[in-house]
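Every protein chain of the complex appears in place save one, which is left out.
The block that comes next holds subunit A.
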Amino acid sequence: MGDISQTLKEQILQAGKSGQKLNIEGGGTKAFMGRSADTDAGTLKLGEHTGIVEYHPVELIMTARAGTNLAEIEATLAEEGQCLHFEPPRFGEGSTLGGTLACNLSGPARPWSGSVRDQVLGIRLLNGKGEHLRFGGQVMKNVAGYDTSRLQAGAMGTLGAITEISLKVMPKPAMSLTLVEEMSLDDVIHYMNSRAKEPKPITGAAWVDGKVYLRLAGARSAVEATAEKWSGDVTEQGDAFWQQLQHMQHDFFAGDEPLWRFSVGSTAGNPELDGPWLIDWAGSQRWYRGEADIARMETLAQRAGGQVSLFRGGDRTDEVMHHQPRALKELQSRLKKSFDPEGIFNPGRLYSWL
């Protein structure tokens, strides 16, 4: 427990010498994500590299080791009336900060409060040469050097092992309130975007099972005045709903049916696919359940101005992420090589070719 960076470094150096590959693992709660892990590879265990290194509530900044549990971080912040306002999902008790950044996971508030990537100020990273590098810093503004900290968001550990993260934290909103009303999928995209266009304290807009949910959060007076003005009924179950959505515990996510994530333009017409949908992020993030061919899904996603990934289930030996155009594939291959010349980390986890 605590700082095990030296051990991690030695393991990487050893792997470099012996030609071994390493799967990076934190709490192990995101094992279902990405392509199937290489079963011949060893495991680089970040789950024991833990601890909050610094926390300055007045500066809105926290630094924690990558293996630190999200629950621990959020409990510490709560003592000071603060929070991770990108609302990271937890897929189990073990979910860590490092895995959250590597997978770029953020919850319902994301369009308004930003993503985990948006809050990152700096990182420490062990690259494939076993060098323990420090990028960015503990300040809100920092343009010295390339932003290799935020580059890690979505890279799924293919560039190295993130060991430490500094991020911006925020005060918890003084109060929040949820409005709910019946609405069809055809109408809801326009409705959510119209609401998001108003200068009101909105921090959530989701649709599922024929109902639209809007969350208002901030100064009490502003929240109450807006709720008065807007349509929809105040629901007592609001907090529970957003938590279920954040942690993907809503009934929509239950079962083994393949789960597809469409990250698209917020106003795009919904892809014509029969089956259950859940719309979040005021239309920017849309979930679909069902068997489908990834090539077909990509066409639909592109038409909606975005991309698709097979988030959970289905065939994970094939590609599960939206394909990269040739030039971007080349750039990412070269970047991978620059951080991890021997290809030690998470082989084939993000793409078969990476």
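In this text, a residue touches a chain if its C-beta (ideal position, glycine included) is under 8 Å from a C-beta of that chain, and two chains touch if they have at least 3 such contacts; residues count from 1.
Operating definition for what follows: contacts and distances are computed from a predicted model.
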item: Which of "ABC transporter permease subunit", "SUF system NifU family Fe-S cluster assembly protein", "FAD-binding oxidoreductase" or "K+/H+ antiporter subunit F" matches, in UniProt, the chain that is not displayed; value: "FAD-binding oxidoreductase"
item: Identified contact with the non-displayed chain, of A:Q20, A:T235 or A:Q307; value: A:Q307
item: Contact residue for the chain not shown (choose from A:T148, A:T163, A:T178 or A:N346); value: A:T148
item: Residue touching the undisplayed chain, where the options are A:L133, A:V180, A:L273 or A:A292; value: A:L133
item: Interface residues of subunit A (partner: the chain not displayed); value: 56-61, 80-81, 104, 110-111, 114-115, 117-118, 127, 131, 133-135, 137-155, 158-159, 170-172, 174, 190, 193-194, 196-201, 218-222, 224-226, 263-268, 281, 284-285, 304-307, 309, 321-322, 324-325, 327-328, 331-332, 334-335, 337-339, 350-351
